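Shown next, in structure tokens, is the structure this report addresses.
Every protein chain but one is kept in place in this view of the complex.
Per-chain residue numbering starts at 1, and chain names A and B are given in the order in which the chains are listed.
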Amino acid sequence: MVEQTIIKVADLNSYFGPLQVLKKINLEIYRNEILGIIGPANSGKTTFLRALNRLNNLNDTYSQTGEILFEGRDISGISDSILRKKIGIIFALPQVLPMSIYNNVAYGPKVHDVTGKKVVSEIVENALKKAYLWDEVKDRLDLPAPRLSGGQQQRLCIARTLAVEPEIILYDEPCSGLDPISTAKIEDAMQQLKEDYTQILVTNNTKQASRVSERCGFFLMGEMVEISETGALFTHPRDERTDDYISGRFG
Amino acid sequence: MHKRISEYIIETCIRLSGLVVIAFVFLIFLFLLKDSLSLFGVYPVNGFLLGIHWLPISEPPKFGIIPLFLGSLYVTFGAILICVPLGIASAMFIAEVAPPSLKHILKSLVEILASIPSVVLGFIGIIWLGPFLKTTFHLTTGMCGLTGSLLLAFMALPTIISISEDALVGVPKSFKEAAYGLGATRWQALWRIILPSASSGIFAGVMLGIGRVIGETMVVMMVTGNSPIIPTSILQPLRTLTATIAGEMGETVSGSEHYFALFAVGLVLFIITFIINFLAELFLQRTRR
Partner (left out) sequence: MSTARGRQKAAFFILGFATLLVVLPIILTILYIVKNGFSAISWEFIAQSPRNGMRQGGIFPAIVGTIVLIIGTMIFSLPLGILSAIYLVEYAKDNAFTRLIKLSVVNLSGIPSIVYGLFGFTLFVLFLRLGTSILAGALTLSIMSLPVIITATKEALEAVPYSFREISFSLGATRWQTVRYCVLPYAIPGILTGTVLSLSRAAGETAPILFTVAAFYLPRLPRSVFDQVMALPYHLYVISTQVPNMPTSISFATAVVLIALVFLMNLVSILLRAHFRKKKQW
């Protein structure tokens, strides 16, 4: 099967003020794959993820060099609004807006000028279904979102991202605050979403990476040490550092 | 497209609004300066700043602000003597000693004090405090610097109390706990650890209180008498910089020397309070670290 490249990262260096957080990252991301990114804390995984949809720019001290191409186009030529619509992100702790469930999911379409109650309702329903949350909340869409459980809130976050019809979904350690059942539900959702979306999963949990992802990259101290098919990475990693991390010699 | 235009307009308004504050400070300074310079065209700056006679209606008029400046100084100094110890002590009480229910009541009372209009306090000065001080101290008149100082001390108290209280409460709990861990009593912890840690903030509060006192107009105009001569004691009538402007502005002709002289007094006030606020802000920045 020919892999289509959807994102190409070339020589990416990221800085927060004088501190360099990413060093010469080179990688390609293929359409419809689930790419895992593992590594110890502070290795730059989150910064890398957020560089893709330019969320790092919210921080005044951030700067970067290098190129990121989305479908062949340099992302610096794409507006923030469109870029973030096409590349959505799920944060580590479930973060919902203090509005109803319905309004949380409808917020994305609203800011992208989707109007018409019927149209929006349909979008909300579809998004909640794809996030495996619809059955649990369909009778109480007016409930304030903060009242949902952690796992439900995280699935709500997935739904709200899906509502703007992205092409890529980024996950930044999405299950770190969740119990195993909620985690399993989210991992199931990811498998189903694979058909229509490209997904990148940053995780501290190597077991999760081996369960969910097809390819996996290992980040250490701002560098991407190696990237290969998940099975291969875990059984015979090319680099010694990767092996040390996976075996738990450090973490 | 429609949305983009209206959004652009709103964001432009927002950005312009940010500038507006700076613009106002500049404008105020400029307008004061402009009219002050008109004075200094015909009256020497030295005579203004160092002159000891303020006689705007004599022939030739004299615009020396030393009596006014000293008047402001006396009244301010008197007020500080009262409100700084009282204010800091009250702040300490409210922050560290009072039980929560009492704390709430006390803070509300202080807020009430802060909202009493200055003209009402001036009124109290005329109708009660002045006569009271006159009989108690056997003065020739109750309309003197002391009356002003007392009332001004009260006006400055809320500022000093609330900023000092914030500073005291802002001291990290770990300091307190470390002190207790070493066996200190609450008072020892308060006096030796918390108070010094909060000193920058408290100092800033005191500075802002001083700024309030120097800038107060109505109270001093109503109770300190109307005597623009160099005061020899706080029990005498005197005149402050602020009261001079308020009191004499109505009697000047627009464009006359006297008129410009009052603007020059305003400029002096502006500069003094500018410096005080700048210093206070500096100290507040220190606490925020």
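The criterion applied here is as follows: contacts are C-beta pairs under 8 Å (C-beta built on N, C-alpha and C of every residue); 3 or more make two chains touch, one makes a residue touch a chain.
Just so it is clear, the model here is predicted, and its values are computed rather than measured.
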item	value
Selected residue (touches chain absent from view) among B:L106, B:L139 or B:V169	B:L106
Sole contact to the chain not displayed, among B:I65, B:L133, B:L157 or B:L235	B:L157
Sole residue of B:Y43, B:F63, B:F203 or B:F263 that reaches the chain not shown, by the stated touch rule	B:F263
Chain B residues touching the omitted chain (full complex)	7, 10-11, 13-15, 17-22, 24-25, 27-28, 31-32, 35, 85-87, 89-90, 92-94, 97-98, 106, 109-113, 115-124, 126-128, 154, 157, 161, 185-188, 191, 208, 211, 214-218, 222, 242, 245-246, 249-250, 254, 262-263, 266, 269-270, 273-274, 276-278, 280-281
Touch list for chain A against the chain that is not drawn	53, 55, 58, 60, 80-85, 88-89, 91, 95-98, 107-108, 110-112, 144, 146, 160-161, 164
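We adopt the following convention: only the chains that are shown with their structure count from here on.
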item	value
Intercentroid distance (Cα basis), chain B paired with chain A, Å	55
